[in-house]
Structures are given as structure tokens and as C-alpha cells.
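The structure under discussion is supplied below as C-alpha cells; questions concerning it will follow.
With one protein chain removed, the remaining protein chains of the complex are shown where they sit.
On to subunit A.
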Amino acid sequence: MRLKTSDSLIGVAFITPAATLFLLLVAYPLFQSILISFSAINTMTLKGHYVGLANYLDILQDQEFWRTLVNTLIWTAGSLVLQVLLGVGFALLLHRAFPGRALARSLVLFPYLLSTAVAVLVWRWLFNDLYGILNYGLVHIGLIERPIAWLSRMPEAMISVILVGAWKFFPFVVIALLARLQTIPLQLYEAARIDGASAVARFWDITLPQLSGVLAVVVLLRSIWDFKEFDLVYLMTGGGPGIGTQTLPILVYREAFPQLHLGKGAAIAVVMLLVMLVFMLLYLRQSARGDER
């Protein structure tokens, strides 16, 4: 269909505000970061010069970068697996009818709605080696003899961060799955019961395949978000002990600000972007497939 000129103008007029915001707030900073990543720039003075691929070569030879990348993958995978397990479990529980279900459904959102700073504050209290209730409880029931310094020892610090991350973000998985669960026709389960499927078989043969599309999208989204998560990890441990829980966003921050290496920081951010681009492409493919269905 051919549009009249006036229709096209109206179309352009509608797109302009959003396009302007996108160019100013997304495209321009992205372009700038990529540009900066090819320079040696001091964060304070913003003075520097073009160095080509030097920042990238520097990163690739940097032990700390590789160690941090591994940390990031451990954090992302660990927290993601727990989020999915908790998410599926709670979604199935909250899908069943029981008195107080509406209240329970709202309560389960609580960790997700809580500000990260507040949540971390509370968890640092719970984990505290001197007066934390976690150590008190574990000692009391005799599981450990002495209090554990949860946040200043490895691997306890990483485990703690992963646990808190799982707790903070699993409600997102619950919401997405619960919405899907409610659209699965009950007659599928009835047909399966008549066909002789046990409760476990019905989960594997009907529930899980019906959830798989949403689950794939949730896993991809959460892995992107966990991969670039900064505040929760930084506030919990500051990346420590040493660089034991340092993830890539923390490394970017440290290079760019305390160390004043804006160029190197930008280069690490660009590498992160490339990794996330892989997830993005998978996500786009998955959602395109979802549309086909």
C-alpha cells in the first residue's frame, strides 16, 4: 500500500520523540564507549589519545580480567539455576488452590520489589559473623562449632552472594511461569489422567513442555540481567575477599573510576556487551519462534 505524503509525515512525527531519546540516551553513549575503548583516557581530566587495540590486548593478557570473567560466569550460572529451581517450585505451589493463596502470591513478590540496598543491608546483618542470626542458629543446632565469616572467606562469600541473588530475583521467574501455568487447559491434565499418566508423568509430559517457551525466555533474560548485575554484588562484598566475588561490572567500575583508566574500563564494558550480544541473539530467536507458535 502506498502512503500519502501527509500520512508519512504523521508517522515520522510519531516516531521522532522516541527515536530522538533512543539516539541520545542509547546509541550515542554506546558509540562513545566504543570510541573511548580505543583510547587511553584519564577519567578525571578526560584527556587522552587514541591507542588502537591496546586496551583490548591489555585486557586479554590481564589475569584479573580472566579471573573476573570466571567469577561472573559462576555468579550468573549459580544464581540462575537457583532462581529457576525456586521459581518453578514456587510457581507450581502457588498455582494450586489453598486458603490464603492471593496473599501468598503477593508476598512472594516481596524480594523482587525490595530496593537492593535495603535487601543487602538486611542480608549482611543475617550473615554477620559476630551478631548474625544465621551463625547463631547454625551454632545453636550444632551444625557448625564456631561462627563462619560468611562474607570475608571463599567460597562462602560467593555462595552467599549467589544465595541472596537467587532470593532477590526468583520472584520474576515465579510471575512469568505462574501466568503461563494458568493458561494450560485443565482438560490436558484430565486427558492424561485417563490415558494413565501419574502426577509425575503429567508434570514431565504436559506442564514442563507447556512451560518450555516461557522458561527459555526467562532464562535468557535473567542471564543477561545477572551477567551485568552490579549493585547487589558490590554492596554485599565489594567484590571481595580480594577479588573473590568481583564480577565484570565491578571491574569496569574499578578501572574507570578509582583507577581512572576510562579507556580500559570502556574496553571491558565492550567485551561484556559482546558476551551479552550472544544471549540477546538467542533471546530474539526464541521470541521469534514464540511468535510463530
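We take it that a contact is a pair of C-beta atoms (placed from the backbone, for glycine too) under 8 Å apart; a residue touches a chain by one contact, two chains touch by 3 or more; residues count from 1.
To be clear about the criterion, contacts and distances are computed from a predicted model.
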Can you tell which of "Peptide/nickel transport system permease protein", "Succinate dehydrogenase", "Carbohydrate ABC transporter ATP-binding protein, CUT1 family" or "Aspartyl/glutamyl-tRNA(Asn/Gln) amidotransferase subunit C" UniProt lists for the chain that's not drawn?
-> "Carbohydrate ABC transporter ATP-binding protein, CUT1 family"
If the hidden chain were put back, which of A:I194, A:L274 or A:A288 would touch it?
-> A:I194
Out of A:G137, A:P185 or A:G238, the sole contact with the unshown chain comes from A:P185
In the complete complex, which positions of subunit A touch the hidden chain?
-> 185, 187-188, 190-198, 201, 205-206, 209-210, 212, 293
